[in-house]
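Below is the structure I would like to discuss, written out as structure tokens.
All protein chains of the complex are present and in place, except for one that has been dropped.
Letters A, B and C mark the chains in the order given here, with residues in each chain numbered from 1 onward.
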Amino acid sequence: MSRTRVSTAAEAVADVSDGATVLVGGFGMAGMPVALIDALIEQGAKDLTIVSNNAGNGDTGLAALLAAGRVRKVICSFPRQSDSWVFDGLYRAGKIELEVVPQGNLAERMRAAGAGIGAFYSPTGVGTLLAEGKETRTIDGRDYLLEFPIHGDVALIGAHTGDRAGNLVYRKTARNFGPVMAAAATTTIAQVRSIVDAGALDPEAVVTPGIYVEHLVEVAA
Amino acid sequence: MSRTRVSTAAEAVADVSDGATVLVGGFGMAGMPVALIDALIEQGAKDLTIVSNNAGNGDTGLAALLAAGRVRKVICSFPRQSDSWVFDGLYRAGKIELEVVPQGNLAERMRAAGAGIGAFYSPTGVGTLLAEGKETRTIDGRDYLLEFPIHGDVALIGAHTGDRAGNLVYRKTARNFGPVMAAAATTTIAQVRSIVDAGALDPEAVVTPGIYVEHLVEVAA
Amino acid sequence: MSLDRDGMARVIARDIPDGAYVNLGIGQPTRVADHLDLTKVVLHTENGMLGMGPLATGDHVDPDLTNAGKQPVTELPGAAYFHHADSFAMMRGGHLDICIMGAFQVSAGGDLANWHTGAPDAIPAVGGAMDLATGARDVFVMMTLFAKDGSAKLVPECTYPLTGLACVSRVYTDLATFHLTPDGVVVTETFGIEFDELAKRLDIEITRPR
Partner (left out) sequence: MSLDRDGMARVIARDIPDGAYVNLGIGQPTRVADHLDLTKVVLHTENGMLGMGPLATGDHVDPDLTNAGKQPVTELPGAAYFHHADSFAMMRGGHLDICIMGAFQVSAGGDLANWHTGAPDAIPAVGGAMDLATGARDVFVMMTLFAKDGSAKLVPECTYPLTGLACVSRVYTDLATFHLTPDGVVVTETFGIEFDELAKRLDIEITRPR
């Protein structure tokens, strides 16, 4: 009943172009769509801008994409972690650009992209280094920064179960950025643990409606 | 485990003060918290500003509150309906103020209030009578209007089931404005059909977390 | 023969591709659903649902499940519910393929007037019309081509208060179907009227498809 297709990881990422902005779900490894990132490495698109909460952990997933030299810029809230050696090395060598965005502004900027909001005023970051170059405005006596949407050409997200109408449910805190990124990207690819028939998910409990999902890729847990 | 209290309708609305802004859930009668509105009529607060999608249907619920002369101003998207004779009469007699807001801007302005957003740019209404007096801005070649949050002192909403932690689930399209208003008001009062123990609702399916709910009022369907 | 309301609904339904996400405005546009295969086209209703089914009757009437016109409706497999801010985010964010609305007037440039007659004593009520006009990728208008007083409703410039600017892409009427394109207004089909007669009765320039 929808346009959502069931695809292999390779089919789903086939059209990602050089220079694309790719939103990558996950908070650390929870919700990280590793199989989709592996397929993107295989596919070969380069000069990518990656938007994700972190900048890769260990040597797999997002870290592997960075290590393969495919990423021009990372927009994230928290690149530096105990196991972010791949990013750290590239950054110190001047081989990757970094835009640090407070986590809530990052989420809200993607939410704005999905929701057709042109820009919004956030109180987060006022008076800090991250306010540099941003417009400020005082509203009802409080200071705000003007923040713009972050659109993705593609979103790679991890979810728990998808139905054939493209509806997604997540599991526990692995939900994190998935629903926001699904709405913010032109093409959304969801890695799910299982695919069920339309009607098998409770319509009250659907988190991401199928309208936001172009490809479902089943990857056993 | 939370501050949410199980109250009678009268207890829940006891503190609503004259001049308060009251957000009233429902889309037509679906999700309309009739028992709470009846309690508010009984309680007697006046000079109220009501924010709701409509301006009352028939002679009960919101229409009864208007008929009782307690409402100074209505902010809504669609006052004029086949059965909105109470509002129509007051409006034509110059006894009530009206602010018409496009439905999506109405929802988003309340969402902004709950989310701590100072203001946002919406494309809806550009070039129309409802753009009068609003700031405009062109972003990436598209025109937007600057829209400000709508906070409520109190929200009266209808939900399906609440648990003792204050979590709410809704039923079908009766969900409508409930979750948005719950977050946008200082005090939220939810009329529910049943109250269950904490742990009885699926945490994945909770729509309004208990943090947004001060009072649960059980009213059998 | 000119089309009756049901005929107009059928023509619109024919032009909605499989896989489309569609919002049907209050009133006449809801009739379009009768001619759609709802296993292939997904209906959105702005009061918080995707996968809306046909109108409910008898025991299927549920006061918690209505369309935007507050009529009882049904739920199809694969449906999803969401709240009003999420529903209009979906609309405003450009995720709906098509919305279908009635109109008082449409201009040749695609301006839409369908919320207010401009009468000084009218009570203004906009609902979701401006959000839909601005948000849907394509706005199809369904209306009779001429008002009861004989005046054309497809006009050089709207005289009624606007709902949205340059938002309408097609106008489906009882007498003809119009595509509003960057190159002008193209009549793709007529019903019971000749093109030349149509051109004579309208104050806008119309062309035949190339």
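Going forward, contacts are C-beta pairs under 8 Å (C-beta built on N, C-alpha and C of every residue); 3 or more make two chains touch, one makes a residue touch a chain.
As the structure is a prediction and not an experimental result, all values here were calculated from the model.
Colleague: List the shown chains that the missing chain touches in the full complex.
Modeller: Answer for the hidden chain's contacts among shown chains: A, B.
Colleague: Based on the whole complex, identify which of A:S2, A:T21, A:T49 or A:N105 touches the chain you can't see.
Modeller: A:N105
Colleague: Given the contact definition stated above, which residue among A:T49, A:S122 or A:N167 touches the chain not shown here?
Modeller: Once the missing chain is taken into account, the touching residue is A:S122.
Colleague: Which of these, B:S52, B:Q103 or B:N167, touches the one chain of the complex that we don't see?
Modeller: B:N167
Colleague: Need a quick check: the contact residues on chain B for the chain that isn't drawn.
Modeller: Touch set of chain B with respect to the missing chain: 1-3, 111, 113-117, 163-165, 167, 183, 197-199, 203-204, 206, 209-212.
Colleague: Applying the definition given at the start, please give the residues of chain A touching the unseen chain.
Modeller: 27-31, 53, 77-81, 87-88, 91-92, 98, 100-105, 107-108, 110-111, 122-130, 170-180, 207
Rule of thumb we're sticking to: only the chains that are shown with their structure count from here on.
Colleague: Per the definition of touch at the top, where is the C-beta contact count highest among chain pairs?
Modeller: Counting C-beta pairs in contact for each chain pair, the top pair is B-C.
Colleague: Among the residues of chain B, which are close enough to touch at least two other chains?
Modeller: Where chain B meets two or more other chains at a single residue, that happens at 108, 122-123, 170-172, 207.
Colleague: What are the residue numbers in chain C that touch two or more other chains?
Modeller: 75, 81-82, 88-89, 91-92, 135
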